[in-house]
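The other protein chains are all here in position, but one chain of the complex has been omitted.
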Amino acid sequence: MEPVATTFFFYLLSGLAILSGVLVITRKNPVHSALALILTLLCLAGLYLMLYAPFVAGVQIILYVGGIMVLFLFVIMLVNLERSQKEKQFNQQWVPGILAAVALGALFVTIYIKGGALFVRPEIRFPEAENTQQVGQMLYSNYMFPFEIASLLLLVAIIGAVVMAKKKI
Amino acid sequence: MTDSTSSVSHLDLDESKKTFLDANELILNMGPQHPATHGVLRVILRLDGEKVLGLECVIGYLHRGVEKIAEHRTYTMFNPYVDRMDYVAAVSNGLGYCEAVEKLLNIEAPPRANYIRVILTELNRVASHQLWLGTHALDIGAMTPLFYTFRDREEILKIFEKYCGARLTTHAFRIGGCQYETYEGFEKDVKKFISFVAPKIDEYEELLTTNRIWVERTKNVGTISAKDCIAYGVTGPVLRASGVKWDIRKAQPYAAYSKFDFEVPTGQNGDTYDRYLVRMAEMRQSLRIIQQAVDGIPEGPIMAKVSKVMKPPVGEIYHSIEAPKGELGYFIVSDGSTQPYRVRVRPPSFVNLQALDLMCRGQLVADVIAVIGTLDIVLGEVDR
Amino acid sequence: MPDFITNYLDKNVHVTPGEYGSPFWALVYILVVFGGVSMAVVCMNWLERKILAHMQIRLGPMRVGPHGLLQPIADAIKLILKEDIIPEGADRFVFWIAPMIILLAVFSVYTVVPFGPTHAITDMNIGILFMLGVSSLGVLGIVMAGWASNSHYPLIGALRSSAQMVSYEVAMGLAVISAVLMTSLNAEGTGTLSMIGIVHAQYAQHVWFIFKFFPLGLIAFFIFAVAMVAETNRAPFDLPEAESELTAGFHTEYSGLRWSLFMLGEYAAMIAVSSIAITLWLGGWMRPFPNLLSGPTWDLAFSFFPALTFFGLAGMTFYSTMRMPRHSFFRVQTIGLGAFGAVFALIGLILLLPGVNGRIQDIYWFIFKIAVFMYLYIWYRGTFPRYRFDQLMKVGWKILLPMGIGVLMLTGIVALRTELWDFMHEALRRLVHV
Partner (left out) sequence: MVWESALVAKLKGQFGSGVEALTYLGQNYLQVDRSLIPNILQILRDEEQFDYCVDVTAVHYPKRERQFDVLWILYSFARNERVRVKTQIAEGEHIPSAVSIWPTANWLEREAYDMFGIQFVGHPELKRILLPDGWKGHPLRKDYGIIQQDQEWVQINLGIESGQ
């Protein structure tokens, strides 16, 4: 099936993503920030869908929105908001923030201008229907080793978290 | 009542010591309007996540000053008031009071009256345990037993209604005996009830005793040792489930209990599951007592000779009976007039409730509900 | 647009409106499905109260309409008219949006639920992944509702439910993967995540996945069945809304219409997860024994089932009508009940029409299977006490998760080595028979 109104949805989703991204760093209330972050992630998932990557989109929703953000909210709710608002905030560092933003923006602009020559515009080789299978095959053939390394890393992280959280094991 | 901070003082709520990361301690106010507190009990819980670090009961919402009222009524006039304390076991309350005053007057109820008293009291014990079972199971999340027990309790209330006209606050007994002779077909009704309810008790047990979730929810929950039970003055099925074979009906028999053959069921672990088993066994023992009492009920008068105006001699008396919830005691002081000088009620629920803190420490919030249920408290009696 | 209708009427074309690329028809389907689900929730409301009541020797609603049939309508009116209370100190925006998020998540799932080979809004390449992902969004709504209420009971309820749902999602996902693995047992060796594809795979393999690699499919289904009850916060896993502990859990502070949105979400979620289970393990829209009892005769025999069901319902209603007390007080009720019966009989007759009959088959079997699940849900509620939180976590992490991993690994091994499996099976059979 041919996609409908691609441009419209692209600008809608990216606009929403940027807007909610701004909300994430401007809201005082952490719960509101987290909700805006969820919106950003959902918009990204939509963009992945438009890139013919439904698997990545699905995983984005399951892992980031359904899993990680829930745990985020979980922690935020347990933390005493009133007391945390009185404590010193980290987002007051204007100068380094602006410097980082300018550097990143410069990078983007450079890539936009010179990128066409650097990266070959890829053909869309996989139609939508086979994307998931392709991802699976890639993960278990070409990228087997990095994939397993990543899972090992996650295991280490889990054990580390348990060790840090438990007062005595 | 309105000042909640003052009543949680012993829970150690020093706010200044905490940073915003110390959020794992939470004060949860349960009640007085809460579905699982069996009336108007208010429990203030100090939680670490879901774990109970300590709790405090706030009671008194149903306080009606029963003991004060007693001082301004004659001995006879006060009799109906006692039914309003433990309203699910009103007959037991009446029995305790009547026997206490009889002791003070140094008279004894005739044997037939004692038999009727035993039958009604034991029926009431079954009704009380049924109500306990239904609400306790409901608290733990099993909805269905509630309706089964209420269906069967209804039969007991029907017998009460036929006997004395009231279903709940029966005022069945008078000082010196019973007001009413048994109605036509009383024995038949009671026997029919016994054969009706015995398989029903099996039915309750079928629903719960081997139900895995029930066992997991009640085993090792709210455990209290025999030593703690005695130290905290906990009586009744709770004490027996901890392994102390003590029942006033056996230890210091009153009414006609010495004439009957029955067992005192005990548990070993003192957990919620054992208390459940003990109460189920108690219902069966009660049926046994009722059967014997109906079979052996003697003929004769039902009222001892009591003068219309009761003036007990100056003195004090303490009399206690085994109510469904534990030791129900009456301490009556007479100054020789028609009105008691002081009536002190020793309510089993009140004293048992005191052990709630001990039983809940280190358990989870859900266990608090189970423990409140298993203590079988009636707030009317706690607050009087 | 007319193309789609002609295609739809042509029996040889099997595409959903989404695949066909017709936004208008997709919209029509969406409206039909969402309306149908809402209606089903309303019916469930009545059925649950009645069935639960009869399990508990009571009558249930009896006053509004004959046998309380109009009770859901009365409830709906009451809920709409009720005051909508927002507690003081609540985060108004989050409080307002939380029920919407739950509804949004639950109803999004229905976009890929295949009520039949063509009766789905769309068929996605990542259907099952999408379902799991979107249904996991519901927990956000619960967490937000609990937090925004600014009260301890909802907060604890929300914490409980988020922990519960996140934990059981893991076991659920493992069970789902073992079913997806089974779809790859074909010549090309490629499986599918598409909901319709999964059902087709079951048809192609001549077996419902619940019976595949017995008992592996059954165990996976069992894991999913337990996890889905936990996921929807129903008894015996209804801790987030354990009324004896936390009054009403995360929606304690909600009232009126907003509260009813939670109820709608809960029941719709029950139907949604049931339909996942049906699609993955119970052959989706397929009637029983589509391969074994095939042929026009059997097709015809099975095609009477929808009509017969409605005739059965009509018969029950007429029987109840006969048993209504003969008294002028009950005249309206008796007529109303008779009318209900007449409507059922009429629906049965319509279902007998040849054009309708063929179209309705798959939908009927799908809904029939859902109904069985719904009955199970009610049955659980009438039977089981409630788990305690730590026990719930223990069941999730220490029993279901290892079981799920084991089943997944075994399914993989067995799927790779079907011949080895056959050999072991034979050996086992001989061992038993010696």
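Every chain is named by a letter (A, B and C) in the order it is written, and numbering of its residues begins at 1.
By our rule, a residue touches a chain if its C-beta (ideal position, glycine included) is under 8 Å from a C-beta of that chain, and two chains touch if they have at least 3 such contacts.
Because the structure is a prediction, the values reported are computed rather than measured.
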Contact set of the excluded chain (shown chains only): B
Residue among B:L131, B:I201, B:A241 or B:I317 that touches the chain left out of view: B:I317
Which of B:V43, B:V221 or B:V351 contacts the chain that the document leaves out: B:V351
Hidden partner chain, residues of chain B it touches: 1-3, 6-7, 9-10, 59-60, 63, 65, 67-69, 71-72, 103-104, 106, 230-234, 244, 246, 251-252, 315-318, 320, 327, 329, 331, 333, 341-342, 344, 346, 350-351, 353-354, 383-384
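Just so we're on the same page, only the chains that are shown with their structure count from here on.
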Identifier of the chain whose CA centre is least distant from the whole-structure CA centre: C
CA centroid of chain A to CA centroid of chain B, Å: 60
Centre-of-Cα separation between chain C and chain B, whole angstrom: 45
Chain centre separation (chain A, chain C; CA means) in Å: 32
For chain A, residues that touch 2 or more chains besides their own: 78
Interface hub residues of chain C, defined as touching at least two other chains: none
Touching residues (chain side chain C, partner chain A) in the complex: 18-21, 23, 91, 93-94, 124-126, 129-130, 132-134, 136-137, 139-140, 143-144, 146-147, 155, 158-159, 162-163, 165-166, 169, 190, 193
Touch list for chain A against partner chain C, complex: 1-2, 4, 29, 31-32, 35, 38, 54-55, 57-59, 61-62, 65-67, 69-71, 73-74, 77-78, 128-129, 131-133
Contact set on chain B toward chain C in their complex: 26-29, 34-36, 50, 137-144, 146-148, 151, 207-208, 211, 213-214, 216-217, 364-367, 369
